[in-house]
Each structure stands twice: as structure tokens, then as C-alpha cells.
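For this depiction, one protein chain was excluded, whereas all remaining protein chains were kept in their positions.
When the chains are written out, they are named A, B, C and D in that same order, and each has its own residue count from 1.
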Amino acid sequence: MLNTLWLIPILPFAGFLLNGLFGKRLGKGFVTAVALLMSFGAAVAGTIAVVQYHAAYPTGARHVNLVYNWIASGSISADLAFQLDPLSVVMLMVVTWVGFLIHLYSVGYMAHEDGYWRYFAYLNFFLSEMLVLILGSSYLLMFVGWEGVGLCSYLLIGFYYQTDYAPAAGKKAFIVNRIGDFGFLIAMFLMFAYFGSVDFAKVSSIAAGGGVEQWLLTAICLLLFLGACGKSAQIPLYVWLPDAMAGPTPVSALIHAATMVTAGVYMVVRSNALYRLAPGAMMVVALVGALTALFAATIGIRQWDIKKVLAYSTVSQLGFMFIGVGVGAFTAGIFHLVTHAFFKACLFLGSGSVIHAMSGEQDMRKMGGLKSKIPITYWTFAIATYAIAGFPPFAGFFSKDEILASALNNPYFPKPFSWLIWSLGTIAAFCTAYYMYRLVYLTFFGKFRGTHDQEHHLHESPPSMTIPLIILAALSAVGGALLGWPHHHFLAHWLAPIFPEMHGVPEAQYEISPNAEYALMLVSSAIAVIGWWIARTRFRTRGLEADDQFAENMPAVARGMENKWYVDEAYGATIVRPLERFSRFLWRGIDALIDGTLALVGYIVAAIGDLLRFFQTGNVRNYALMFFLGVIVFIWVLA
Amino acid sequence: MIEFSIFFFFAAIAVIFAATVVLHRNPVVGALSLVASFFALAVMYVLLEAPFLAVLQVIVYAGAIMVLFLFVIMLLNLQHQAEPRTRPVQQFLGYTTSAAFGLALVYYLAKFGVTQLPDGPFVSDARTIGIRMFEAYIFPFEMVSILLLAAIVGALLLSGRTGASGETTKSESPAPPQIEVAP
Amino acid sequence: MIPTHWFLILSAILFTIGVCGVLTRKNGITIFMCIELMVNAVNLTFVAYARQFHQIHGLLFVFFVMAIAAAEAAVGLAIFISLFHHRHTIDVDEANLMRW
Amino acid sequence: MTNILSITLWLPIAAAVILLFFPKTAATAIKGFGLLASLATFVASLGILCEFQEGVAGLQLTESLAWIPQWGIRYALGVDGISLWLILLTTLLTPVVFLSSWNTIHKHPKEYVIAFLIMEAAMIGVFVASDLLLFYVFFELTLLPMYLVIGVWGGANRIYAAIKFFLFTIAGSLLMLLGIIYLAFAHFHDTGVLTFTITELYGTMLTPHAQVLLFFAFALAFAIKVPLFPLHTWLPDAHVEAPTGGSILLAGVMLKMGTYGFLRFVLPFFPDATAKYAGLLIALAVIGIVYGALVAWVQPDMKKLVAYSSVSHLGFCVLGIFALNQTSIEGSILQMVNHGLSTGALFLCVGVIYERRHTRLLADYGGLAKTMPVFATFFIIAMLSSVGLPGLNGFIGEFLILAGSFQTWPRWTIVAATGVILAAIYLLWLIQRVFFGPITNDENKTVSEIAWNEITALVPLVVLMVWIGVRPNIFLRKMTPSVQQLLQIVHKTDTSKALVAQTRLPNPTPLAPAVGGVR
Partner (left out) sequence: MNLTPLLENGWMNAILPELILSIGGMVLILFDAFAPKLRGATASLAVIVFVAAGWGERMVIGGNWFGGTYQVSGITILFDYTFLLAAILASLFARAYLAREGFERGEFYAMLMWGTVGMMMMAKGLDLLIVILGLELLSICIFILVGFHRRIAVSNEASLKYFLMGAFATGFILYGTALFYGATGSTNFAAFSKYFATADASNPLLTIAFVLMMSGLGFKLAVAPFHGWAPDVYQGAPSPVAGWLSVAPKAATLIALIRIFSSMTPVIQQASWMKMVAALSILSMIIGNAVAIAQRDLKRMLAYSGIAHVGYMLIALLSLRDESVAAISIYVITYALMNIGAFGVVSMLAKNQNDPQTLDDIAGLGFRRPFYGLALTICMFSLSGLPPTAGFIAKFYIFKTAVDSGHMTVAIIGILTSIVSVYYYLRVVYFLYMKEGEAAQTEGHGHDAVHPSASAFRAPLLDADIFGTGALVISLAGIFAIGLFPTPLFNAAGAAARALLP
């Protein structure tokens, strides 16, 4: 398996081709079989590969499987090669297995949709591209996957293409991602220009070797981070993710929560050698992460669309991950990535189950009291909520706590800055607990607020949907403790080989004094509990009234939160529309000016012709005079 | 001295009658003035020791060509047609430019024209001319015959009435549609 | 002996008068007469130079010019007659069917 | 077969001559014959590919006959890595054109087919000519059929477009003609040999002044053809008014005659002037990239949108050429092919729906993915290729161009890279407007799905898009030696060597010259 790593992405790709070309004709059974088989195959193949890898490289060295030399031109050379190293392994496991679960879930969820074959084709395609992203051995190949998942995201968001909003949301996602990709591209150009390669190992060994200019490292890191901002929905490019909820819910779970959006975090961790050498860039990463975490959380507080709440929570949690990688706690970042994949996938799938039960209704104001109607959904959802809110000993507690602890104790930044990051993160964590419980209480408690029809149709989801929920809930519950018990940190141990030793740079897995750590754990738990308590008091019984009250008390804030702080509008007013006006000006103005100038030349020539034409009076005496004048002038000039 | 007086007298005649051609509005008067002017030129040829040419001038020009002119004028009954004065710009430019041209020409001719005359007589009688003509100039001379033939044929052709010989009656109805635009 | 350039000047004057007539008259036949005047002026020049050089060539040239003038006169007058048939005038200003 | 180039070149013309004797009314026979002839030409051009020797820098498969010996003009043909793929692109796109217009040309089919065959021959001629004057003859010869194609089979405003197209191009090329003559005579006075053979003219010593003038004479002609920014206004009109086939060949091949001209003539003939004015050309190219993209974005007419996108994409090609390094030039050549494929396919697709709905306004469409799913798939693939999605051809070209030019002109390259973003904006907008959303116009509900001939035309393009995207080395490998040789010629002079050696990046680190170019 190790020398046929390319099989892992190829399997789902084959599924894509099969379903895409023949799925429509061969029917649902075929589509389901192919899709599940291929995703499961990828997961199994991946697992085998991981096992073999661990056996072959107990020290966690990098394994590369060269397929062929992809591009070679002048000083540019890039291989099509897949690699396995501890980081890839983590990602591979998360992506393939969570991916498979969501495929499974989709079988039930999408059963009655029109473009069933199309959906699974796209989903397989996504899986394959995501695997390219995480298995690629160079930035270029990562970029291939990076853009590929962007395309799948575009296609899947726009799955309901006959609506107005879905394709628009897909387009927005693609374009915003492209802005990030622009940064990624330039970063690669810099690497090619100065390092001569974009291979991960080469780049990181060159950087680790020292002597690389600071500005160059900072530039590369910031540009890569721009890419990460796009893909992982960080300020200022986060705007696409909430809109992306227009796609089917499993897609939101897989792409926009568990896997694709975390690619940015993966990339930063992948580039840890560069980042650790560029503390300025790390500062930016941490700050952007912290701000995003808080900013998105505040918006999440006052959304009614169940998926929108989860979307903002995703943005917020991604912010946490960036705090983690930004403060140099790369392990913590990955840790949170993994736990987040578990609980956020569970939450999204749970919300999908709710929506399924509600016959497609997504507005929480129409829900309420679902706890008894769909118990499995409720319980899995509740566990995942504990996890995201950071209740010990659920998964999110460990990862989030580790991030916040590292933020406060990191060896890179001055203390005030660390405090700032920490406090922003802590407030965001509080908000998280608050809005998540608001969601739970509005959805599952109180009275049912929907129509009679909806109430009549309420039902628990089929097993193909609940089984993934249960598995994910279980992982959300225990995943954190298994992977990252403080000071017995499995993940940290596993990932250690990917952080090269560098002279004069702090350790990637720096120690935090146990005292400080336990104190902070306490603070985190308290924050989660307080968040839960406030939400409970407000929403458990009063439901929507609490929201109304909030709007009465603080109308401006409420309206701001409701309208996502008017960021989309601001972008529209400051960037999109001026640019459009400018383009129109170019078209109607500059183009017309060029054409006009040339037309003017033409007209002048024609006018000269027309003017000279009137010397041709038809009168022979005039011709004679013209003749004679010519003679005179020539005599005058020449003689 | 006598030569000079003759020259000036006839030069004056030539110029005055030439001017009359230009200035007088009756074509008949113009034609007759031109004849007079040509006579004066014939005298000049005599002064220039070319008597044969002088005779030719009188016979061909004054005698034949100008008679032809007069004939046409009479034929077309133009002798009463006085032309109206119009097109002032054309007239003005015509006078001024030709005046400038004439002045320049006279100036340069006076300044750069030859002054030294060779000695000895200039043999230019009919015999000499004839011999030269039929010896060295035989080819152009023959070609002049073609020229004149062409002129005669052309004159016949152009002045003939429409529908005269050579033109079929078909021509009265315009444009037989032999070549037409295909549908 | 009269100096040659006197004749030349006379011929220049006559030529100029001819040109002037061509430019200022409207009667086609008069214009043509002016052209004849120009040609005669040229003849005078030729003859003057012929005497200057004691060369018979100039005189023969004049002979040919006369032939040319005769031929032109024949054709030209035919054209005028034809013109008159078409328009009942020989005012050249009227002949402006084609212009611009 | 040593005269495979001649065979490829004259096959279409022979077919056109034979076609003259077909009765006007036998439309199917005429089209079928045209298609067969173009396919035969394609097969012949595959012969070129087979005969082509990899790793040889200079012209191959050369043929040389005296044509006008008095002037040293030869019927000299040859192919190298720079022209090879462009020839194949030409021969590939012509059958595509015939296929795509199988059912759409009702007016004068005979003349249509003849015009396209002659155009094909002329375009092949442009790429295979290794005599400057022969090149010029073919360069001009392409204009006549294209003029007729636009003018006769074009849209409503076709006359304006056709004449504009013709005048723009001829204005440039006539000045170039003067330049060609001047160059030949400069060489003549230098060496005493009057020749127009390109390889012999390389290295002609020119005074700096003359070199600059000639540079601009040539560059103007090619810049109009490409078209480069301020001279681009003929392109949208010509594309919009041309029939589908005309647009495909115009965008697919004809524009490349400009970029090809830069590579083949401007760079090696005038290395000093190139070095001196590369910045200007790069600036124009980059402005064109951004400008074309922005203007494309606000077009209400989809053909115009694609046309302006060509301005943007060709800007990349010119950028790559004048960045003057191996990577960027190889990328540029590849991008010429890519653009031919992707924009050709886009125009074909636009033509497909235009034939069904007779409107090109975006506002008249919407929701077509419902009625024409297969077609939508093709369109989206073509769009993605054009956007530069990795895995498809467009990415390779753009990436190589940008990566290469970044080494010499980093600032401009960064600006140019925004074109990648903008491409996504306007092309996705196009897709969304045409295919997605609810069907608002009732006519769109009954549109028939794409027909067999159109699918047949599109499939090879799509296959190639993927192929180039996945295995670009197959294509790059063949051009490498030729580009290396070209760069040697260009860098021979001191000034340009200095320019390229010192990259424009501030403070190159000790690692800067690290070249990972291991093949």
C-alpha cells in the first residue's frame, strides 16, 4: 500500500467518474453502492497504509510515493507524489472515516432528492480531492487538492441549482476562496524563486537550515495564511461559509465543518518550520484567529437558522484552531481540528436529522420540544454540544483548553499580547457555550412552534443516518480524552516528528507548567458552565421571548448581530460595487475612448477625403487652375 | 535698326491681339485676333531667318487651322454668344497666377537666357528642311501621318450625328439587356 | 541681329497670355484658341533657339508641333461640335455632369 | 516523409480547390468533404508529431525551395518546439469548427467551407514558415477568409466588426512589412546576402536606434493581433459578430499568431530592444489581464464576455514571453494551446445555445442546467479550464507563466495573478447566469439538448484539457530545447543578460539561485 498511495485518492475519483458518467442511467442502487464502496475503500486503504506506515517508519519519518514528474520547466519542477507522515496520517484518518460516515448518512438524507447520482459523484470527487490535499507531498499538489475541494464545494453548495441563492452562494465561496488561493500562489512563487522547490521537506529543511531572510519568511507565511483565511473562513474572508449552508446538510458537515475548512489549519501546521521562524506572521495568525473566534461567536448568538448558527460556530472554532497554531501550539491546533471534526460533524448531521424530521424546516423559531420526538438525535446532539461548549471530559474541553493554555503561556509573544489573545478566546468560548445551548433549548425544549403538518410528520431518522450520529457522538465524548489527555498526550507524541529542531527557535511542543494548566482548565470549565447556565435560564422555559427581550434591551447590538454586523453589505459597498462601477467605466469609458480615438482618426481621414473631394468641381477650368497652381508652386519652391 | 523696329512693332501686334483673344468676349473677334497674332509671329519667324516656317505658319495656322475654328464658330452659331462674367475667384486666380508665372518666366529668361549669338548665316530654307525631314526625320514624319489619320477618323467619328453609319438602330432603345443581373 | 532672349521673352509673354486665357475664359473654343496661342509661343521659342544654335532641328520640331496642333484642332473641334449637340452651348462651365 | 509539412500545409488548399467544383446545392457533400479534408490534415499533422524529434532545438523537418531567388526569398518550412503544438492546435480546431457548424450554416455552405480550409492552410503556414516573407504572406492571407467569414456569416453588426478587424490587423502588419524589408536590408548591408530566412536573420547587427524602431514595428503588428491592451478593441466586436466557427478559430488560433510572432521574431531579432522595452510590454500585458477580466465581468453579452476573457488570457501569454525565462516562455506556449482549447470550447458552447435561442444576452438565460445537463457539463469543464483549475490545462500554463515571470518581474506578476481571481469572478458569473437559478424564460424550458456533432466536437477538446493538465510534461518536453535556444539568442547581448541575471526581487538571499530543475 505504501507504494501505491495514489490508490487512496484514485478510488473515490473512480467513484466520481462512474457515478458522473453512468449514475444517472444506472439508478440509485448502483450509485449508492459505488459511492459507499469507494469511500469505504479509501478509508480502508488509508488505514492499511497507516498501519504499514507505522510499521515501516516507527520514528515518524516521511514516506514519499512518487507517481511521476508532473511539471518540469526551466527552474520549476514539481512531482506528482504522495506522502505519509504523522500529520498526514491524522488527517487521512479523520477525512476518510468521517467522510465515509457522512457518505453513509447521506444515503438516508438524500434518498428523495432529484440529483442523487450527481450528489454522490460530487461527494466522491470531494473525497478524492481532499485526499490529494492532505497526501500531496508538495505545496503545489496541496494546491491542486486545495482548488479541487474548492470546486467540489462550489458544486455542492450549488447543488440545488434551480434556486437563486444556492448557486450564488457557491459562486461566492469559490471566488472568496480564489482570493485566498491568490496568496497561496504568490507564496509558491516565492518558494520557487528563493528555495527552488515547493516540496514540503525541501522547503522546511531550507528554512530550518537558517539564513533565510526574515522578510521572505514572513511574506511566505502571511501569503499562505491568506490562502488559509480563504479556505478556513477567517476574517476577512469568512463571509462565504455561512452562505455555504445553502448546500445539503451532510455537505455542510463534511466539507464546511469537518474536513475542507480545516485545510488551512493543516497547511499552517504543515508549514510550521516557516511559521516558527516568522513570529510576526504567527502574531497575525493568532490575532486573526482570536478575532474571528469572537466575531463569529457574537453573530452566532442571534441567528435563527439552525445551520447558520452552526456555520458561525464553525467559523468561530476555526478561529480557535488558528489561535492554537498562531501561538505555536500546532499540536493543539490539530487536536482541536480532530475533535472539532467529530463534534461539529455530529452537530451538523444532527441538525440535518432535525431538518429531516421537520420536513426541511431550518428556522429554530418554528421548532421546539423536539427532544421527545427524535430522541437519538437529541442525545447525540446534546453530547456534541457538551463537547463544543467545553464541558469536561468531552472532547472539546481538552482541545480548547489546550489552545487557551498555550495562548497564555506561549514563548513567542510578549505577555500582554498573549493575554489579549487569551481573553478574546475565552470570551469566544463563553459565547460558544451560550449560543450552543441557546440552540439546544430553542430546538429541543419548550413547545413545538411549527405548523400542524410538520408536527404530524415528525419522525426519527433512518438508521443510515442515526448510526453515524451515534459513532460521532461517541467520538465527541471520548475522543478528546483518548487523544490528548494532558501530559499523556497521544497526539503530541505522534506528531512530534513533524516539527523540525531549529536553532534559536522555541520548541514546537513547549511545556506549560502544570499549575497554570490546571488553573486554566478550571477557568475553561467555569466559562462553559456559566455559558450553559445563562442560556438555560433564558431559553429553557421562555424560549423566543428571551431573544425578544434581548432585542428590546440592546436594539443596536441585536440588529448588528442579526445582520452579521453588516459585513457583507460593507464588502458590497466598499469593494464589489465600486469595482463593478470601475469595470463599467473601463468598458464604457476607456474602451469607448480607444474606439473613439481610432474612429476619430478614421473620420478625419474620411473628412479629408470628403473635403478634398470638393476640389473636384467637375469644372475643367478649375482643374486647369489646379494644374497651373501646382506648376507655380513647384517653380516657386524649386527655382 | 529697322530690324528692331519691325520686331517691336510686330511683337506689340502679337501681344495686343493675343490679349484681345483673351479679353474680347466674342469668339469671332477672338479668332480673327488670333489670326492677326499668328501673322505677327510669322513675321518674327522671318526675323529669325526661318522664312519657310513663316510661310508654313501663315498657310497652316492662319490659313487652315484658324479657318477651321471660324468655321466651327459659325457652324455652331456662336458669334453672338458673349460669355457672362462669373466665378470671380477663378478669374482672379487665373489672372494673378498667370501674371506671376509670366513675370517669373520673363525674369529668368532675361537673366539666364542666352545672349551670345553665333556668327554666320543660318541656312533654313525649304530645301534644307525638306532634305533633313526625309532623311533623318523619316520615322517621325511617317508617324505624323498616322497621327493625322487618327485625327481625321476621330473627327469624323466624334462630330458625326448619332445614329449615323455604323450605329445600328438598336442603339435607339437604350441598353438591350444582354448582360443582366441574374435572378 | 535681334538678341535671342528678346524673342524668348516675347514667347513667354504670349505663352502667359495663352495660359491666362485658358484659365479665365469659359467659351470652349476660345480656350482652345488660347491653347493654340500657347503652342505658337512655344514654336517661337524653338525657332529662336534654332537660330541661336544654327540648328535646323528646332525648326523641324516646330514643323511637327504644327502637325500636332492641326490634329488636335481637328479632333478638338469635333468634340466641341459634339458637345454643342448635347448641350447647345460650348460653355465649359456647363459641362459638370460628373464631379466630386 | 520529409515533406510532411508541405503536405499538411497544402492539403486544405487542395481540398478547397476541389470544392470549387462541387455544385452549390450539395450542402451535405460539401460539409462532409470539408470535414474529411480537415481530418486528413489533422492526421497529416499527427505525422509531424511523430516525425518530430525531441531534444532538438532548431527547426526540424525543414523544407527549402527557392521561391523568389532574386530577393533571397525561399519557400522554407520548418517546425520546432515553439510551433509544433500550435500547428496541431490549428489542425485540431478546424475539424471541430466543421463539426460544430454542421447544422448551423445554411447560407452559402460551399463558400463557408472553402473559406475555412484556406484559413486553416494560412494559419498552418504562419506556424511552419521559416522564411520571413513567407510568414508574412500567410499572416496576411489569414485575414481574407476571416474577413469574409465575419462579414458574410456574422451577426447583425458584422460589417463594422469585419472591417474593424481587418483594418486593425492590416495597419499593424503593413508597418511590419516595412520593418521586414528594412531588416532584410540591414542584414544585406551587413553580410552582402539578401535573405529572408529567419534563422539567417537572427543576429543581424542593427544600430540601437534601428533596433528600437523595428522592435516597435514588429511589436505593433503582433500586439494588435494578440491583442494587447490599448489595441484590443477590435477583438470583442470581431468575436461577437463572427459565426461560431469563426470565433473558435479567431480566438483559438489567430490570436496566437501574435504571440507566436513575438516569440519567433521580436525576441530573437531585437534582443536589445526587447530587453529595454520588456517592461513596457509586460506592463501592457498585465494591464490587459486585469482590464480584460474586469470588463468581461460587466458584459451583458456572453460572447463578448468570452472575448474579453481572451484579452485577459492572452495577456498572460505576453507576460510569459517578455518575462524572458525558460519557465515563463514554456508556460506561455502551453497557455497558447490551452487558450485555444478552452476558449475554443467556450465559443463553441456559446454557439450551441445561440443556435437554439438566438440571443447571447445573459439576461435571457437561466436554469439551462435543467434542460441541457450534458451541455452544462461541457460548458463547466471548459469554464474550469479557462479559470485555471489545477488538474486541467489552464492551470499549468498560468502557473508556469506566473512562476516564471515572478522571478524577473515579481511586482507585475503579483498584479497579474489577480487575474486568476477575476477570471473566477466573470466566468462563474457566466455559468451561474446561464445554467443555474430558476428558469425564468419559458423558451428555455424547451431548448433541445446538445447534438451529436457538437458533442463530438467538444469531446476531443475536453480530453486534451485533462491530458495537458495531468501530463503537461509530454507537451513541455518537446518545446524545451527550442526555448532554450531562443533564450540563448535573446540573452546573448550584455544588457539583457544583466537584466535577467539580476532578478528584480529585493535582496536576493544566498538561496536565490537554487534551481531545482531536475528533470
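Here is the rule we go by: contacts are C-beta pairs under 8 Å (C-beta built on N, C-alpha and C of every residue); 3 or more make two chains touch, one makes a residue touch a chain.
Since we're looking at a predicted model, the values are computed, not measured.
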From the touch rule at the top of the page, work out which displayed chains the omitted chain touches.
-> A, B, C, D
Among D:7, D:39, D:57 or D:170, contact with the omitted chain is made only by D:170
Out of D:143, D:212, D:451 or D:489, the sole contact with the unshown chain comes from D:143
Give the residue, chosen from C:2, C:20 or C:39, that touches the chain omitted from the document.
-> C:39
Residues on chain C facing the left-out chain by the touch rule are 8, 15, 18-19, 22, 28, 31-32, 35, 38-39, 41-42, 45-46, 49, 52-53, 55, 57-58, 60-61, 64-65, 68, 71-72, 75-76, 79-80, 82-83, 86-87, 92, 95-100
So which bits of chain B touch the chain we can't see?
-> 104-105, 108-109, 112-114, 131, 134-140, 143-144, 146-147, 149-151, 153-154, 157-158, 160, 162, 165-168, 170-171, 174-183
Against the chain that's been left off, what residues of chain D make contact? List them.
-> 23-25, 27, 66-71, 106-108, 111, 133, 136-138, 140-141, 143-144, 147-148, 151-152, 158-159, 162-163, 166-167, 170-171, 174-175, 177-178, 181-182, 185
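By definition in this document, only the chains that are shown with their structure count from here on.
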Would you mind telling me which chain pair, A-D or A-C, is linked by more contacting C-beta pairs?
-> A-D
Just give me the whole-number Å value for how far the CA centre of chain A lies from that of chain C.
-> 97
Return the distance between the CA-based centres of chain C and chain D, expressed in whole Å.
-> 65
For chain B and chain D, let me know how many angstrom lie between their CA-based centres, rounded off.
-> 68
Would you pick out the residues of chain C that each touch at least 2 other chains?
-> 19, 23, 26, 93
Of all the residues in chain D, which ones touch at least 2 other chains?
-> none
Residues of chain B defined as touching chain A within the complex | 87, 90, 93-94, 97-98, 100-101, 104, 108
For the complex, which residues does chain C have touching chain B?
-> 1-10, 12-21, 23-27, 29-30, 32-34, 36-37, 40, 43-44, 47-48, 50-54, 56, 59-60, 62-64, 66-75, 77-82, 84-85, 89-91, 93
Complex interface listing, chain A residues touching chain D = 68-77, 140, 143-144, 147-148, 151, 154, 158, 161-164, 166-168, 171, 174-175, 178-179, 181-182, 185-186, 188-190, 192-197, 202, 206, 211-213, 215-216, 579-580, 582-584, 586-587, 590-591, 594-595, 598
